[in-house]
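The structure under discussion is supplied below as structure tokens; questions concerning it will follow.
All protein chains but one are shown in place.
We call the chains A, B and C, going by the order they appear; numbering starts again at 1 in every chain.
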Amino acid sequence: MPLNESEYLFSIRLRDTDAAGVLYFSRLLDHAHDAYEALMDDIGQPLQAMLDGAVVHLPLVHAEADYLAPLRLGDRIRVRVRLDKLGRSSFTLAYAFIADSGLEAARAATVHVAIRPDTGEPMALPSDLAQALGNLVRTATGGGDGTLSP
Amino acid sequence: MPLNESEYLFSIRLRDTDAAGVLYFSRLLDHAHDAYEALMDDIGQPLQAMLDGAVVHLPLVHAEADYLAPLRLGDRIRVRVRLDKLGRSSFTLAYAFIADSGLEAARAATVHVAIRPDTGEPMALPSDLAQALGNLVRTATGGGDGTLSP
Amino acid sequence: MPLNESEYLFSIRLRDTDAAGVLYFSRLLDHAHDAYEALMDDIGQPLQAMLDGAVVHLPLVHAEADYLAPLRLGDRIRVRVRLDKLGRSSFTLAYAFIADSGLEAARAATVHVAIRPDTGEPMALPSDLAQALGNLVRTATGGGDGTLSP
Partner (left out) sequence: MPLNESEYLFSIRLRDTDAAGVLYFSRLLDHAHDAYEALMDDIGQPLQAMLDGAVVHLPLVHAEADYLAPLRLGDRIRVRVRLDKLGRSSFTLAYAFIADSGLEAARAATVHVAIRPDTGEPMALPSDLAQALGNLVRTATGGGDGTLSP
């Protein structure tokens, strides 16, 4: 795994499925967000600390998903998370959902903006967060293959 | 409907179901809590005001459910909510899930305790909340038939 | 409400919210799908019949959402659902989430394709479904204002 990516594993559980026998569509985005939270833990920016410290909130302003192949109960999925864009006050993450067969079964993206917890106004990303995300970008310049971007 | 009960309507949607083709079990408790929130709205004790005011929180300390008949996508359900017990610092609600056929398809119960938001210590139910719940009890003394208790 | 739209009402419940105090993002798409199911019920194409009959399945191949304003516990939302595109074997629905203030708080879109339940191969939309959706389109030609498209 290149350093510019974080990998997150999960299995499709019964609560992810619906009466059509496959993954209910928005559960994919739940798992994408779980992978985002694990990434933030990994880079020393856990969401809980952010909510407690009340320096910045990072609400989503956009989310999207493409479903390429049906996912079923018991399927084991690797989520590859990649930083797609880094702006002054926002960033975009891209997610690839890889089945055991190696097939990319789904893709997703989430756009997060930094806001002041007290006023809800946009603000610049805190320097430590921007740096942690920027490290991912610099690493990716040398080693990323870009094949996972949605 | 006797005055001691609140009635809440919902339909089983795709996200409530699982790959076995029926309601995923804990979604029933989600709907029970939705019905509890609607009841609290009706008696002038909306949860949002409680969270904003920070005078009392009412976390659940116990929940249970009995599944009597399978529920399927599209089924229309009436939830009858009844106050089962009212203590100094806690109360118990009982829920009956009635299908279109009139059949009771499921039952649930939730136990709520009053705690101080700052310390998490138990406290007496605020007087206005106790009175609003007590009105339900007094009404029930005259008219409740008790057949919905789990 | 013009005839080319369907309207669906819901309240933000505790289970829709998260520890940041606002709507958890993918719950919006859950409610969008609930609104889609209610629309299908209204036009005589309930999902349950589709799953039982096994003539066609309509999985989502794409979903997206834009979050314009925070939604909080207790907020009452009107969802306006509009047919955005009708193809030979797919259709796109657009959703506008309108708060009590009249503010459009969020938008979403879902793309559905018709597949054979036995093989998973794409197929033309069944004629009765295409006609029911087409009626919406024809009505919209005369009366739609298009302001709700994402």
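Descriptive notes on the structure:
Methods note: contacts are C-beta pairs under 8 Å (C-beta built on N, C-alpha and C of every residue); 3 or more make two chains touch, one makes a residue touch a chain.
In this text the structure is predicted, and so the values were computed from the model without any measurement.
In the whole complex the chain that is left out makes contact with A, B, C. Within the set B:G44, B:P59 or B:P122, the residue that contacts the chain not displayed is B:P59. Residues of chain C in contact with the chain left out of this view: 14-15, 17-22, 24, 26, 72-73.
Mapped onto chain A, the interface with the missing chain covers residues 11, 13-15, 30, 33-34, 37-38, 41, 46-48, 51, 72-74.
On the side of chain B, the interface with the absent chain consists of residues 19-20, 22, 25-27, 29-30, 33, 48, 51, 57, 59-67, 70, 110, 120, using the contact rule stated above.
Quick note on the criterion: only the chains that are shown with their structure count from here on.
With centres taken as mean C-alpha coordinates, the chain found closest to the middle of all protein C-alpha atoms is C.
Centre-to-centre separation of chain A and chain C, using mean CA positions: 25 Å. In chain C, the residues that reach two or more other chains under the touch definition are 30, 33, 48, 51.
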